[in-house]
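Shown here: the complex without one of its protein chains, the others still in place.
Here is chain A:
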Amino acid sequence: MSVSILGNRQSGQDIRDANVRAVLAIANIVRSSLGPNGLDKMLVDQIGDVTITNDGATILKRLEVQHPAAKVLVELAQLQDAEVGDGTTSVVIVASELLKRANDLVKNKIHPTTVIAGFRLAMKESIKYIKNNLAVKTDTLGEEGIMNVAKTTLSSKLIGADSHYFAEMLVRAVETVKQTSLKGESKFPIKAVRLLKCQGQSVKESVYVNGYVLQAGRSAQGMPTKIEGAKIACLDFNLNKFKLQMGVQVLIKDPAQLALIRAKEIDITRERIQKIISAGANVILTTKAIDDLALKYFVEAHAIGIRRVDKKDLRRIAKMSGAEILTSLMNTEGDEVFLPEYLGTAQEVSEERLGDNDFMFFKGMPKSCAQTIIIRGANEFMLDETERSMHDALCVIKRVLESKSIVVGGGAVESALSIYLDNFARSLGSKEQLAIAEFAEALLVIPKVLATNAAKDASDLLAKLKMYHTASQTSSEQKKQEYKFVGLDLANGKVRNNLKAGVLEPTLSKIKSLKFATEAAISILRIDDMIELAPKKEERGQEQ
């Protein structure tokens, strides 16, 4: 070597092989968690904390991936999680398959840039084809369609056995938080659906609460546990004894005034509380503390006081109940006032005990812009996994409700695209033809893995799928057109019309995952040299 560098250098075919191997290793890890028959991973860190999950993004995040090319894939899964929320596993599997096939092409002396060009073209064609031919409007399916989308997502998870129950709950939650902007666009901020975990009972006892639930008890035992016709005050300041700011000193000459200052401190707080109570408030929430001395006034007024409420929770409650969050009682004139307008309302505020914890339920508030789902379950790990699954499902429901467009799952889209691209490739006379053909073949990895995970005969099923999809694309017969919805029925090891069976996914999710997977494969494919610099001398001590 002419140029010497400190460290390792790999280039050409070596690095491509190494990258592909690393990527395949990653894909192999998540491969078995794909689809309704996918299994879960148990991840244990050095302290011994356990995570049990089926979510590709979570698995990869928790695994400490070191190889740089493999890291790209981990980020890919993360990206998919952030953008779509679901399909994290499949995007990794597709990307790795694409890369593997690309590498084989390059080995056959096709320049990587040609492969890249072919992949790009194939991706564009696929997206066009999905949009024009495969996507189905949800309007034609109605409520049932959206439910089915949620069910499809949940089917691969731990709670898949009760997917109907949860799908119903989640769809209702998402639909309730619907917001319509001035332009008439509907938005579904799924963050407004709060998932609250509470150990105990069984997952089927998870409940959907039309309202908000706070994980906090009343501040004093003397307070009532239930208030009907609640008037809610949301405060963002202390109800402690009044205290001057740090560094501000009161200097007095006459010792007799000392007592006055002390009395004043208490009085200021008392007056504040009395103003709030006399305005009609009977539920007082604050993000800060409530002093013992202040609690007594609330107890006497039969009001519920809750302290140390999370600010985010407070904002939600304020928004739903119509209350105003006050950072001080000062008005523009500098007087301390508390107007009844600041109060929000709720039909009922009550404290209930679930498991070993107290929860405050806020029900019947004028706006329904936030919802709560209380997740129950056998143990902590189960709750965490259920929460992740619900999050995925929420994302998917949101996508469908916003874009109103779905595709058929169970490998149907992939098979259709594969057939289409294969034909399309033959219409091209350039070297890209090979790349596109490989792209077409690579997509089939999804039905293949699905079938393998379900312990079914993958080759047989794949052949059947291909046959149906070829028929649908070559024939113009109405009946055969329907064949484009044919996908896998993993429970019985057959193929069927998945549109009728209700295996649905959002179009957006499919398109994005195709895009991301292709881009990721391309970016790794472009690498032809990797230089790993040796650590600097001073740091050699810390070298691992």
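Just so it is clear, a contact is a pair of C-beta atoms (placed from the backbone, for glycine too) under 8 Å apart; a residue touches a chain by one contact, two chains touch by 3 or more; residues count from 1.
Just so we're on the same page, contacts and distances are computed from a predicted model.
I want to check something: the complex is missing a chain, and I'd like its UniProt protein name from "Mitotic spindle assembly checkpoint protein MAD1", "T-complex protein 1 subunit gamma", "EF-hand domain-containing protein" or "Exostosin glycosyltransferase 2".
The UniProt record for the chain left out of view names it "T-complex protein 1 subunit gamma".
With the full complex in mind, choose from A:K319, A:R399, A:K448 or A:H469 the residue touching the hidden chain.
Answer from the full complex: A:K319 touches the omitted chain.
Using the touch definition up top, pick the residue from A:K187, A:K288, A:H302 or A:K500 that touches the left-out chain.
A:K187
In the full complex, which bits of chain A touch the chain not displayed? Write them out.
Contact residues on chain A toward the absent chain are 13-14, 17-18, 21-22, 25-26, 29, 32, 36-37, 39-52, 54, 58, 61-67, 70, 81, 158, 161-162, 179, 187, 189-195, 199-205, 221-222, 225-226, 240-244, 247-253, 255-256, 258-259, 261-262, 265-266, 292-293, 295-296, 299, 312-313, 315-316, 319, 353, 355-356, 369-370, 377-382, 384-385, 387-388, 391-392, 394, 454-455.
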